[in-house]
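Below: one structure in structure tokens.
All protein chains of the complex are present and in place, except for one that has been dropped.
For reference, chains read A and B in written order, and residue numbers begin at 1 within each chain.
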Amino acid sequence: MLRVEEQQPVDFSSALLAKFDEIVKRYPEGKQKSALLPILHEVQAEQGWLSTSAMNRVADYLDIQDIEVYEVASFYTMYFLKPQGKYMLEVCRTGPCCLVGAEKLMNHIEQKLGVKEGEVTPDGLFSWRGVECLAACGYGPVLQIGPEYTFYENLNEQKVDDLIEDLRKK
Amino acid sequence: MSDKVKVTIDGITVEVDPGTTILNAARQIGGDIVPPAMCYYSKLEGSGGKCRTCIVKVSKGSEKDPRPMPKLVASCRTTVMDGMEVQNITSPEVLEARSGVVEMLLINHPLDCPVCDQAGECDLQNLGYEHGLQKTRYEFERRTFERIDIGDKIQLHMNRCILCYRCVFTADQITNKRVHGILNRGDHSEISTYIQTAVDNDFSGNVIDVCPVGALTDKTFRFKNRVWFTKPIDAHRDCPTCSGKVTLWYKGEDVLRVTARKDVYGEVEEFICNTCRFDKKKTADWVIEHPTHISDTSVISSNHYETMKPLPVIQDNPKLQLANKIELEKTTKF
Partner (left out) sequence: MARKLLLEHINVPGINTFDVYRQKGGYRAVEKALKMTPDEVVEEVKKSGLRGRGGAGFPTGMKWSFLAKPEGVPRYLVCNADESEPGTFKDRYLMTYIPHALIEGMIVSSFALGAKTSYIYVRGEMMPQIRILERAIAEAKNAGFLGKNILGSGYDLELYVQPGGGAYICGEETALLESLEGKRGNPRIKPPFPAIAGLYGCPTVVNNVESIAATVPIINDGGEEYAKIGIGRSTGTKLISASGNLVRPGVYEIELGLPVEEFIYSDEYCGGIANGKRLKATVAGGSSVPVLPANLTLKLANGDPRLMSYESLSEGGFATGTMMGSGGFIAFDEDQCIVRNTWNFSRFYHHESCGQCSPCREGTGWMEKVLHRLEYGHGKMSDIDLLVDVSRKIEGNTICPLGDAAAWPVASAIRHFRDEFEWHVKEPVKCLDTNYGLANYANPIAKAEVTTEN
């Protein structure tokens, strides 16, 4: 899909730029493209999502073509190419979690938040989506919330309600 | 001891340079035993391995290690070993797997050949004709995308794309800046520029020639004519940017389109620049050489401007000569 987007200039904090410099040092000379995935995580943690302008700046920084960044950002599921709620609840929807009630839990979250998968609540606080296996099958159902990817295990409807309330109060 | 390695494909032995792939060894033999290739392109480094149509069976690994390979292998990316034995069209297993691949390539491909500019010179059409099923078993909606223009001369019709990556390699290797690429993943993958931007550089038009299907087409030729009604003529001009060696596609006196010259496997001989391709459409721009050789099996050769040569088997058999009387008269007529 081709999109035309207002190219808003994007500001990166000096702390973020310092992190870029630190990350790039992990790789041999000339292999700075390796830093792309970690850097995109850092950008998303600061900005909440990856705008075209942000990705273009990363491309400039790493001295690669813009399209190389778009290709990578759209391949991996953790990068958001459009704005999300402040808290993105990512619920595991794969087999083992479904054996212990993940599907019911997702229905509950949908009702509780009043928005469909991938949408943002009107207050801008929450989004939710089903994601594939989070490698915590023994503690299902599970969900995670970025950008630190805090993990919540052995969930039930009550625990999710409490979690949402806690986040609202934050 | 010679430096060459010996490989046998469908019972035919050939000696090739070490490091040659099975596919290229087969191309040295030629004929029906050459595996079809939808994504491999000998002029593009790193291409191949993806479409899986060229898979073959290695029934003997090499003289040293005669064990067969456990799986079918992509012939375009597997190098030959001395004494290797390969089965392509002599292996029912290969033909079945290949028809499976063709089925997969077609489940999301629109059957819009009647309105597709590529029809008549489409690799997928040929492949479907040879290996396809008569009926689709896929009963779901096909994947669809919007048609988009990448630049004013090239149209991207993503529905038809089989994700061979050739155009991406082309942009990487023969242009100075790549602005299109593969976005998303799995069956949502698409060729795109992500943000609306024109693919604009001197060699961008070559993506049209390398595209095996009608996903990237020449807008200056769009809906002008069916390729089999046009007559290809080799021509050249003194071009400061490229070799200037092209094929002109005529309808009557008019040049409807210009492409690079393609070999028997549909690969361009030399990449050409956009000026030659899009802007030089008058006979006066060119030095005409001769009609382009088009294989007898191509629908484009139905124009019959090249002499039909009777098969050797007909030439020495009076009975067959009699049976093919009308055809043979045509030969003398031309």
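In this text, a residue touches a chain if its C-beta (ideal position, glycine included) is under 8 Å from a C-beta of that chain, and two chains touch if they have at least 3 such contacts.
Because the structure is a prediction, the values reported are computed rather than measured.
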Point to revise | Absent-chain contact - pick from B:V14, B:I33 or B:I55 | key: B:I55
Exercise for review: Identify the residue among B:A25, B:L44, B:V58 or B:A97 that touches the chain left out of the display.
Suggested key: B:A97
Study note, to complete from the structure: Given A:D123, A:E148 or A:E165, the residue that touches the chain left out of view is A:E148
Study note, to complete from the structure: Hidden partner sits against subunit B at residues 48-53, 55, 71-72, 74, 77, 79, 97, 100-101, 103-105, 107-108, 137-138, 140, 162-163, 182, 184-189
Revision key, fill the gap. Against the hidden chain, subunit A presents residues 26, 28, 31, 33-38, 40-41, 62, 64, 68, 71-72, 75-79, 93-96, 98-100, 131-140, 144, 146-151
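Just so we're on the same page, only the chains that are shown with their structure count from here on.
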Exercise for review: Take the average of all CA coordinates in subunit A, do the same for subunit B, and state the distance between these two points in whole angstrom.
Suggested key: 41
Review point. Which residues of subunit B touch subunit A in their complex?
Key: 145-146, 148, 177-185, 190, 192-196
Point to revise | Residues on subunit A engaged by subunit B in the complex (per definition of touch) | key: 1-5, 52, 65-68, 70-71, 74-75
